[in-house]
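Dropping the structure in here first, questions after.
With one protein chain held back, the other chains of the complex are shown just where they sit.
Letters A, B and C name the chains as they come in the text, with residue numbers starting at 1 for each one.
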Amino acid sequence: MIDYRSDNTGRAAPEILEALVEANNGTALGYGGDEWTAHLQERFSDLFETSVRVFPVATGTAANALSLAAISPPWGVVYCSELAHINTSEANAAGFFGGGLKLAPVAGTHGRIDAEALAQTLTAIQPGQLHRGQPAAVNMTQASDLGTVYRLDEVRAVGEAAKSRKLHVHMDGARFANALARLNCSPADMTWRAGVDILSFGCTKNGGALCDAIVVFNPELVDGLAIQLRRAGQVWSKMRFASAQLMAYIENGLWLRLAQSSNAIAARIAEGVGTLPGVRLLAPVEVNEIFLETTPDILDALEREGFLFYRRSKVLGRFVCRFDTTEAEADALIATIRNAAAPARAAE
Amino acid sequence: MIDYRSDNTGRAAPEILEALVEANNGTALGYGGDEWTAHLQERFSDLFETSVRVFPVATGTAANALSLAAISPPWGVVYCSELAHINTSEANAAGFFGGGLKLAPVAGTHGRIDAEALAQTLTAIQPGQLHRGQPAAVNMTQASDLGTVYRLDEVRAVGEAAKSRKLHVHMDGARFANALARLNCSPADMTWRAGVDILSFGCTKNGGALCDAIVVFNPELVDGLAIQLRRAGQVWSKMRFASAQLMAYIENGLWLRLAQSSNAIAARIAEGVGTLPGVRLLAPVEVNEIFLETTPDILDALEREGFLFYRRSKVLGRFVCRFDTTEAEADALIATIRNAAAPARAAE
Amino acid sequence: MIDYRSDNTGRAAPEILEALVEANNGTALGYGGDEWTAHLQERFSDLFETSVRVFPVATGTAANALSLAAISPPWGVVYCSELAHINTSEANAAGFFGGGLKLAPVAGTHGRIDAEALAQTLTAIQPGQLHRGQPAAVNMTQASDLGTVYRLDEVRAVGEAAKSRKLHVHMDGARFANALARLNCSPADMTWRAGVDILSFGCTKNGGALCDAIVVFNPELVDGLAIQLRRAGQVWSKMRFASAQLMAYIENGLWLRLAQSSNAIAARIAEGVGTLPGVRLLAPVEVNEIFLETTPDILDALEREGFLFYRRSKVLGRFVCRFDTTEAEADALIATIRNAAAPARAAE
Partner (left out) sequence: MIDYRSDNTGRAAPEILEALVEANNGTALGYGGDEWTAHLQERFSDLFETSVRVFPVATGTAANALSLAAISPPWGVVYCSELAHINTSEANAAGFFGGGLKLAPVAGTHGRIDAEALAQTLTAIQPGQLHRGQPAAVNMTQASDLGTVYRLDEVRAVGEAAKSRKLHVHMDGARFANALARLNCSPADMTWRAGVDILSFGCTKNGGALCDAIVVFNPELVDGLAIQLRRAGQVWSKMRFASAQLMAYIENGLWLRLAQSSNAIAARIAEGVGTLPGVRLLAPVEVNEIFLETTPDILDALEREGFLFYRRSKVLGRFVCRFDTTEAEADALIATIRNAAAPARAAE
């Protein structure tokens, strides 16, 4: 059984669990008052080249929903892609944590929003229309839910469109490392330098075990968020075990190596099958996800051969590469698709 | 520095971290669809001698607030002790998750509520008074926030008072193992057989690392809670790392051994200082917490000598024993208190 | 100045205010325990040919948001038209009262949703996908926000699509009387007989003063809603003054006469200008609203001549007829548009 279901079906990177085990030493003040969490602030501030506040949280849903609640009042509207994870997949978490805040889709391509479309949407809303939800924030999912990335100028353009109307900007970085590895830029350039106020910093999907984080660039957001995290049940008493994971994650570039690996496997698969007859990539493969539009026969064959993947419809399959997916596993997938596609080719 | 600040300043039990590391093997379906979580259901059902549903969550606050939200509508009133952790210490989490539900104090002794007082409170409220919050549920904190425990007949009496008005019953078991070790009864007798519908099952304070759990006895509560957990950001995608901790926690009686140890240390301290002049135990020491009402001099001396503890006022200190607090540490505390109390004795 | 801005800029029908004044007699139990409110239940049950529960509320927003909160859990999704008032115009009220519930647009024409599109949307969602918002309810706005009406078979088709997936059905009847007058059917046929569980019963836009109502057909919804209304601040202590308005509204067919009048004026205008060159009706004029897509010159001319209306863009104007808009006012509008359109015609 070769597993392409999700990057969250995978193991944790051994380095991360080792760090967790090493943190099991002596006593430490609870709820983030420990040394590990203090160091975490420093290390992330170095990483992002500015003073940031890092809050470890249990899940990406918590990171997203609490971030949005921090940048939008309950009567606010948060603009995002129709396909954004916050819109399709978090069981109304944003509305819950945000006291009823509303998500509104903005047009764009392949899971991204388009800065121009955002600007037009905002132009149509005049200030003072109290009967409407009030424009409050913008979300970018980087990498997107179709496995594409915003280029730096695209992030900046969305950031500018938002800032010109005094909207806050949230980046859902569930696959932040994968996007960063793809763009080969600095974390700072992809975030606060481009207008991002607050970041859901993913770790779990890329080799983490039990935590993600919120990284706050805009210091005005910190105090409210700190207390909100408490009442949201997202502040571990033994926080050191979370902070230690996050430090190990970025230590010596581990996170980027893991992301480069899964990105490379995905690229290998895309190259191996993308031009086969009867096979279409739903979106450019820019990180570690591949969406294949193909024939039912090919997807049936993959299931028969024991490949695990998420079949969204008869003809659409999602394949996600984990940090430890191997080239051999990629080649097995490619070969099976090629074989299954062969009759189609032969029949042409 | 000897640390009596809290049981959450402690390490994790090595067995629990070993189990976590061992779970890092192969791929597994996300969000609780894995084998570890399936086994967890079975093991806890065995443990509680009935079919239960176990949901691992990140923190005790999440366990409590989500449990209360599951058993009270937003217009409900949840009765609890004035001193209950849900009332004093969770930053309005119950109100948040419960959509505005209200906590109302009921009288009792040493952090417990009294069944008679509860019954009287309920008698004064006539059905159909829509302008009031509607009686919905009762909370017992077992062990209580003053380190005492409800006897079995007390749990049952509260349960009966609640059931006679169709109220649900929640037990906050942040120190469930300590209470169980004290009463030396079965988990079933202390919960569902006494009327408990839903339990916050603590693990972190007693040797866990990053998770606690909600145990549901009343099957009607399961479906709503399952989806609520999603939107609350409390469902880890790599759930196996949480479930593995919880299984190790109860395996071979580990949890009870850990709780017996911290209980015994606390009893040793209570015995060692409880009858000194100028020293008073605020409540009977029944589990692993000691509340000392004493002179400012004695508490000053302890701080000077490097003991860490939570000083609630000039004359009140809380001392909590961890599973790995040693007899030597207990004796050091006793000796320091005795020495500091000696002048008082000499002066008598 | 002739006012076509909205039907809520208008007066109240004198009969309604007279009833309000007549209710000012003697003392009466508060919060709906009065005789007027008891009679209201009977009268509306007669009107709808079934036992209903009527709750007077202050505004249509309250009626809608509380109705939706009654039929959807906080993690629910409510399907509606993109153009539905609940989606565009109530400042996130549904998300607020519903604890974070989510509105999701469904395709359709002219402000209505299409039963087929709803069925397809629901088919794509498999039960048990806990990471998604859970399908809970459907909203129809009757008449729609573009001034069109669902035919009876269309209401039934939407109702059936909803019921086949156990979704509740809400009708936003802010202009219920206008729709009823148009279809010339019974209130029962347009609601519960077609699957509607709960109705926002509009009164204000059609001659009321200070209240609308929620009409509940599904008795399971009553108890929760009754207490929810309390904590929502929607239960007047002197309820008789609201109930009296609602009784006068339906007495002797007043409501239908008022709606017939505004519908007729709108039809007159549509006929008078609908076929002019450079003038297009954005949607069929089926009740008392006219959306004119036309040239900037024509809309400018109307503003210059002192007509008040809601100009949604340079080329789109909304004109709403009140119950007391006169034929003379309609003819003045028609004449001004004709004159302004004349050069266009001359230039052809």
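Everything below uses one rule, namely that a residue touches a chain if its C-beta (ideal position, glycine included) is under 8 Å from a C-beta of that chain, and two chains touch if they have at least 3 such contacts.
Computed from a predicted structure; not experimentally measured.
Shown as candidates are C:Arg53, C:His170, C:Lys205 or C:Arg318; the residue that touches the absent chain is C:Lys205. Of B:Gly10, B:Gly30 or B:Gly99, it is B:Gly99 that touches the chain left out of the display.
Where chain C meets the chain that is not shown, the touching residues are 3, 5-6, 8-12, 14, 17, 20-21, 24-31, 57-63, 65-66, 90-93, 96-97, 204-205, 208-211, 227, 230-238, 241-242, 308, 322.
Listed by residue number, the positions of chain B touching the unshown chain are 74-77, 88-103, 130-134. If you put the missing chain back, the residues of chain A touching it would be 31, 73-75, 99-100, 130-131, 134, 224, 226-228, 230-231, 235.
Here is the rule we use: only the chains that are shown with their structure count from here on.
In this view the innermost chain, defined by its CA centroid being closest to the centroid of all protein CA atoms, is A.
By the residue-number overlap criterion, the interface of chain A with chain C counts as same, with over half of its numbers used by both chains. Remark: chain A and chain B have CA centroids separated by 35 Å (rounded to whole angstrom). Rounded to whole angstrom, the centroid-to-centroid distance between chain B and chain C, based on C-alpha atoms, equals 51 Å.
Averaged C-alpha coordinates give centres for chain A and chain C that are 41 Å from one another. Residue positions 74-75, 99-100, 130-131, 134 of chain C are each in touch with at least two other chains.
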